[in-house]
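For this view, one protein chain was removed and the others were kept in their places.
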Amino acid sequence: MRVLEARNLTSGYGETDILHDVSMKLEEKEIVSIIGPNGAGKSTLLKTIFGILRPRQGVVRLGDEEITGLNPDKIVRKGMSYVPQVNNVFPSLTIQENLEMGAFVRTDDYRDRLQEMYDLFPLLKDRRNQKVGRLSGGQRQMVAMGRALMLDPKVLLLDEPSASLAPLLVEMIFEKIGDINKTGVAIIVVEQNARETLKISDRGYVLATGRTVFEDTGKAILENKEVGKLYLGG
Amino acid sequence: MEIGGIIAYLVSLAIMAGIFAVFALGLNIHWGYTGLFNIGIAGFFCIGAYTSAMITTPRPEDVSPMYAQYVHQIFGLNLPFIVGLLGAALVCGFIAYLIGYPTLRLREDYLAIATIGIAETFRLIFNNEHWLANGPRGLMGLPQPFQGLVEPRHYNYIYLVVVLAIMVVIYISIERVIRSPWGRVLRAIREDEVASAMSGKDIVRFKMQSLIFGSMIMGVGGALYAHYTKAISPDVFTPLYGTFIIWVMLMAGGSGNNKGAILGAFVVWGIWIGTKFLTDLLPYTLKARAPYIRFLIIGILLEIILIYRPQGLMGEEKRISKMMD
Partner (left out) sequence: MAELIVYGIVLGSIIALGAIGLTLVYGILRFANFAHGDLMTAGAYVALFLVTGIFPWLGIPDTTFGSLSFGWRMTLAFPIAMACVAAASILFDRILYRPLRRKQSGPVIMAISALGASFIIRMIVIILWGADYHFYRPGVLRPAIMLPLEIKIRPDQILILATVLSLVILLYLFLQRTKMGKAMRATADNMELARVSGIDTERVIVWTWGIGGALAAAGGILYGIDVQLHPGMGWHFLLPLFAATILGGIGNMYGALIGALIMGVAQQVSTFYLMPTYKPAVAFVVMILILLVRPQGIFGGGRS
């Protein structure tokens, strides 16, 4: 079942359009990568889907509900979560409190979910009363993802999760993304690091100058030498 | 009221409006063109007025020993009006330089608080240190230019010409300066500090120059005020009367626009006087509160402007120079 669909999105900041007529889809339990050179509009796409930016044209559908242009705090209640690239944690709150904030809109008892998060990220459990501002980049990224997952979303949007992380941590993060996916969450990953993300992706879209220039399975894109040379720096 | 009386009343209105227009022009340099959030106008108002007052009056000791017992001034040069004006401008410019040194690096809202603090500090000093300028009693008997030329009751016409002439001179000077390369840099800084590819030190230098320029104009305004009312004391230079109303004038007229500054001054002063007629209609019991009701109206006016027409009556000037953009 199609869990998320974006059709003919044209969107940007102020007067300038960054995205031109971009379409993509996400099936249940899939991991889809969005890759491409800098400035291609990858982050803009995520922000448009999540309602941070309002598209000039186009439609976004979550399940069979249209969510185009809805505000993020409404979209979040419909089961889609978003992890920004930077400033994605609350530094003066503890790990536990960050996760609690993720569950803000939940009216039920979320303690089980909290425990699931600690099972997913065992490193965080020991430090759960530490202020997040003091954590390392890798740990912060885990907190950021944990916060987004507290809502038990159907769809998770990740904006460059491996940015500014050391190579060892990059591997770990993508492992975690795989683990998250195994729990049934469909994920869209926007990434600079095309190789790593394509390795775990079911499908991928290549974006360049605001348009989709290529679409295929993750494996196929990885093995496609031309695409690699043109858009992914070999 | 007979025609002569009405005209005389309008003349005095125009004088005050013109003086405030000078202040508004100075604030426009600070805020409209440079983005400096100066809430301490009253400080420059105060310094300008007192400086000119003390330049143009003699030392109390030189008048008579008895006079010196009642009036204390730190200096008295007994020089002509024009020297008073220039002195006010120079001293204000100098003080602006001293103030700018520690504060211009601060972000906007900190700068604002600093300017409040400076204005309040000056007022406190003038109020408490009697040896400086006679403390709370203030200075009186300030001379006026061209004093002997006509009968006292017609003098205001002359002063009106003086004020308007100075206002026009200042207006033309500012317009000239803004169109110069210096002015264009200022504009660029205000639009986007980061994008204007200058070093931080240079930006501070430009802001300093702007601060000094605007403050000198405010000093002239203070001097004009002093020689109009012929008497000044610290309680004239309050945040309400000496700062806030000028902000309302600039916001009403259009910040970033010199014509707007002048227009705003005249319009808001007109409204201020207009509220007097309103409160004159009040029942007797509320009459004592009249000035505060009038200030309340001005305050509400500002809020309405900010929400419904923040660009003021004239809006910002569209194009400063054909050579820009």
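The first chain written gets the first letter, and so on, giving A and B; residue counts start at 1 in each chain.
We adopt the following convention: contacts are C-beta pairs under 8 Å (C-beta built on N, C-alpha and C of every residue); 3 or more make two chains touch, one makes a residue touch a chain.
Fair warning: this is a prediction, and the values are worked out from it, not measured in the lab.
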Neighbouring shown chains of the undisplayed chain, as defined at the top: A, B
Residue touching the undisplayed chain, where the options are B:73, B:103, B:156 or B:215: B:103
Hidden partner interface residues of chain B, rising order: 35, 37, 39, 102-103, 105-106, 108-110, 112-114, 116-118, 120-121, 124-125, 127-128, 239-240, 244, 247-248, 251, 288-289, 292-293, 295-296, 299-300, 302-303, 306-307, 310
Positions on chain A where the hidden chain makes contact: 50, 52, 71-73, 76-77, 82, 84, 87-93, 97-98, 100-102, 104-105, 133, 147-148, 151
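Methods note: only the chains that are shown with their structure count from here on.
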Intercentroid distance (Cα basis), chain B paired with chain A, Å: 56
